[in-house]
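Quick notes on the structure that follows.
A single protein chain has been omitted from the complex, and every remaining protein chain is retained in its original position.
Residue numbering begins at 1 within each chain, and the chains themselves are lettered A, B and C in the order written.
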Amino acid sequence: MASRPIQRLADAFSKLPGVGPRQALRFVFFLLREERTYAAELGDAVRKLHDEVKRCTQCYKTFDVNGPAGSGTAAVAFCEICRDSRRKQHYVLVVEKEVDLQNIEGTGRYDGTYHVLGGTVNPLDSSAPSRLHVRELFSRLERRAADGRLELILGTSATTEGDTTALYLERTLSPLKARFEGFTISRLGRGLTTGTELEYSDEATISSALENRK
Amino acid sequence: MASRPIQRLADAFSKLPGVGPRQALRFVFFLLREERTYAAELGDAVRKLHDEVKRCTQCYKTFDVNGPAGSGTAAVAFCEICRDSRRKQHYVLVVEKEVDLQNIEGTGRYDGTYHVLGGTVNPLDSSAPSRLHVRELFSRLERRAADGRLELILGTSATTEGDTTALYLERTLSPLKARFEGFTISRLGRGLTTGTELEYSDEATISSALENRK
Amino acid sequence: MASRPIQRLADAFSKLPGVGPRQALRFVFFLLREERTYAAELGDAVRKLHDEVKRCTQCYKTFDVNGPAGSGTAAVAFCEICRDSRRKQHYVLVVEKEVDLQNIEGTGRYDGTYHVLGGTVNPLDSSAPSRLHVRELFSRLERRAADGRLELILGTSATTEGDTTALYLERTLSPLKARFEGFTISRLGRGLTTGTELEYSDEATISSALENRK
Partner (left out) sequence: MASRPIQRLADAFSKLPGVGPRQALRFVFFLLREERTYAAELGDAVRKLHDEVKRCTQCYKTFDVNGPAGSGTAAVAFCEICRDSRRKQHYVLVVEKEVDLQNIEGTGRYDGTYHVLGGTVNPLDSSAPSRLHVRELFSRLERRAADGRLELILGTSATTEGDTTALYLERTLSPLKARFEGFTISRLGRGLTTGTELEYSDEATISSALENRK
């Protein structure tokens, strides 16, 4: 057993996603070998994180309290994307995680807004709808749909969890589709991903790739 | 070192794709442990393969000499797909390997014909065009394009080799595009493959997935 | 579905250890792309294997019927190791598979004889003892032990299956240990394998490595 302060820190590190007890211990010994300034900086950044970052009350993306969107005032509630008049508010792209949003922004091909779920729907977890702010998404779309055209893009992953979540959202939001003619729901296209060999592709992927050929 | 007949057979096995010397040796010891009938049957099937299988002179797919297309007559030169009047001859889907063709047939969503390249174009290998029957493909498309509408679908993999091959074919066949108005070349659509997480997707895939959303 | 002769051969290939249906199919298309002579040679070598290879009636290793040990006479029953007067008959090293034997011979550090089990003992499989020639091993050791010193080295793998098999043999052969003073049973030493990091080593391995330090 490592000494108490080491073990305590390793235990805290091992709660981070994808970090096992062994790697957590390696983090601690790494900190001990490095200069004191590194541990001081890392510790500070971790402690202050929640004070420096705010969550957008419209799309649940995080943003810098002191950044251009934040401007240091506690009153600001919208992130820089939701406040950007050049972003088209009649596109709402639902993503599971904020990293997915970063990845989409990286393409420079999307100029609409987002809704960050912060997870996926698990059929066994009744708290998911409130945790993922589904009611808030419903209200936001309801308000916007009254103004005319509105497209909700389901940008969940092509995994079982992602597909389950997309299905759940489609069902939950179907009343809006019935009420508003200009409201549409779409899903990201399927096809060959860079690196895919046809030999190892499933039928659904090949069918979509054939359909979406261009 | 294993004994001579064992080593000789292991050497022959190790030429098979993806088989290293160790696995090849394991194959031999497996054959020795199994009943003699298995080795007899396997050996027979291997020896007779070339006599029982023919290659279509139009699309280069293999077919059963004694099957419905073959009918046991040596004169037959076309495979069962090329001879099937319900298959649309004005669609030609180029695939790298016959396994890819099997995979596409498995979807039941394609009713055109094929051209089996039997490999990919390697910029350093000047024999590729003749090995892949590119001249024959050119002639086939030229004849068919004179009849009106014709679509060539480049069904190569979404890998560097596949993309290089598709690009090579597009360039080689571009004179036909200039001559025949009804001749088009398309590529399989890109997007999320089953199992893809957005977090780990490249920009090209996300861009295509956005564009092909439905 | 591939055509009949192709599918039939793929089915036969897919019985080989570690070969799935997809790789089996790839083997067949590879044979079709290669020269006919390759298929002819491979097919021949597979068919003749059982006639050219014999199994030693003492240690169950295979040997070349036409080799120096075999000398082309059907009467020879012992392999080249068992017939070699320089090999010490009072060492018998039990291995699971003949490939293990080849690996040990490769070190050039062992000058005793072997017993090839041809598998491991599965507690649920009552046929194992007869399949692994355990009775024959018992008789062989019994005869030899009467002559004086005799060491049985259990060279099974350091896996659960290997350890179970070693334990089973130790129990089965314990009556011989009681009867013959010169008869000993040993196991291969444990310790760090090339490439092992201490950080990822289990306690048993570290304990042995400490004990066997030199």
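The rule is short, and it goes like this: contacts are C-beta pairs under 8 Å (C-beta built on N, C-alpha and C of every residue); 3 or more make two chains touch, one makes a residue touch a chain.
Quick caveat: nothing in here was measured; it's all calculated off a predicted structure.
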item	value
Among A:F27, A:F78, A:Y91 or A:F138, residue touching the chain not depicted	A:F27
Residues from chain C at the interface with the omitted partner, ascending	95-97, 99-100, 103-104, 106-107, 109-110, 153, 155-159, 162, 186-199, 201-214
Missing-chain contacts mapped onto chain A	1-6, 8-9, 12-13, 15-18, 22-23, 25-34, 36, 38-50, 52-53, 55, 62-67, 97-99, 102, 105, 118
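Everything below uses one rule, namely that only the chains that are shown with their structure count from here on.
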item	value
Chain at maximum distance from chain C, centres defined as averaged CA atoms	A
Computed distance of Cα centres, chain C from chain A, in Å	54
Multi-partner residues of chain C (at least 2 other chains)	22
